[in-house]
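Note that this complex is displayed minus one protein chain, with the remaining chains in position.
For chain A:
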Amino acid sequence: MLKARRRARLLAAALAGALSLSTLAACGDSDDGGSGDGKTLRLWHYEGPDSAMGKAWAEAIKEFEDSHPGVKVEFEEKGFEQIQKTAPQVLNSDQAPDLMEYNKGNATTGQLSRQGLLTDLTEEAEKRGWADAVPPTVATTSRYDENGVMGDGAWYGIPNYAEYTMVYYNKDLFAEHGVEVPTTFAELEEALATFADAGITPFANAGAEYMAQQYLYQLALSQADKAWVDSFQMGGETDFSDAAWTYAAETFADWVDKGYIAENSSGTKAEDAGVSFIQGKHPMLFSGSWWFGRFQAEVQKFDWDTFLWPGSDLTLGSGGNLWVVPEGADNKELAYDFIDITMKKGIQNILGDNGGVPVAADPAAISDPQSQALIKDYTTLADGDGLAYYPDWPANGFYDSMTSETQKLITGSAEPGDVLKSLQSEYDENVLQE
């Protein structure tokens, strides 16, 4: 009797086990939706639903489904890290989506294009007019040669938006301290001195992340020209002891001494710097257009606006992230149609109205004055070929070198000359040659 019950229990357990295994296997077989029937567009991106891109692309999906009756968009929102970490594996399998957002740059889109995992979009870009809509300075990050180095070559990605850096300033604090918006570098230093004298650290900064090195690079850019940028970014050659870099490192160190940049900001994150600007603790923040939408939504205590770095024709920036079509995509035609919709004025204007920097918007159709100014500044930069990319791009692992060397300038643990020397050796060792 006892034995029989035991056996029954054992049988039940075995059955349960087999059952759970079979359900698992069944889940595994679930079809991947990817068949070249022209009926589904599998689309991945990693922008939050409240961001400018998120809103514009949600609208684009609606428009796409309206103009393609019977076609379903299977959209999956991915994490940035997941796409970063797993894109090569996914694209090499039969799970590849038809269209996805991907990070621009040699180490990302460049690498995938070299491995043959991305579709060459040159023909479509010419035919559908994308190549003309994207200004050359922005197109740099869309085109990769056979070694996967950006600059020229075939089109592998289409950017919907651009990004650039600017000074965000707190109008209320400016008025309170009688500071005018600086139009020259001397006026900027005057403004900085006024705030420092009043016991306020004028610039919000984040030494542990990209922000600090962007101050440094911007200072160098104010003394440089396009040829200098091309050599540093793509030529694989720069002299860190030249006038521009020396000026940048010395001015940066000097600003820390004078209290324009907080000495204790060496370990802070970009998020902290952004939040401290929102809280009104610093009158100025120098960073990218990616903050614009968030400040629009979250700054409530004061009025704010932006200006370009005074006395500099060049500033940091580039095309935004790209639409790429995996080589293994099943419905490439649909993917092209979708990209086409996102490049049309309607979607581009939504981007612009929500704090994004559209590549091909109609400035007259943007209603918000702040956004209008944002797009106007972008047009100035794009027309003047004024986007100088980011300081960590030219060499492998240079982001970490830049971060730790600028940290030394902030803490004062190394002289500007020594910092530049270390940067030179890191750069020479790891630079990506064309």
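To be clear about the criterion, a residue touches a chain if its C-beta (ideal position, glycine included) is under 8 Å from a C-beta of that chain, and two chains touch if they have at least 3 such contacts; residues count from 1.
By our rule, contacts and distances are computed from a predicted model.
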item	value
Omitted chain (choose from "Protein ALUMINUM SENSITIVE", "Carbon-monoxide dehydrogenase large subunit", "Monooxygenase" or "Carbohydrate ABC transporter permease") - UniProt protein name	"Carbohydrate ABC transporter permease"
Absent-chain contact - pick from A:Val275, A:Ala373, A:Ala414 or A:Val431	A:Val275
Which of A:Lys39, A:Lys62, A:Lys85 or A:Lys171 contacts the chain that the document leaves out	A:Lys85
Contact set of chain A toward the excluded chain (per top definition)	17, 20-21, 23-25, 27-30, 32, 46-49, 51, 76-82, 85-86, 89-90, 93, 95, 103, 210, 270-271, 275, 278-279, 288, 290-291, 294, 297-301, 321
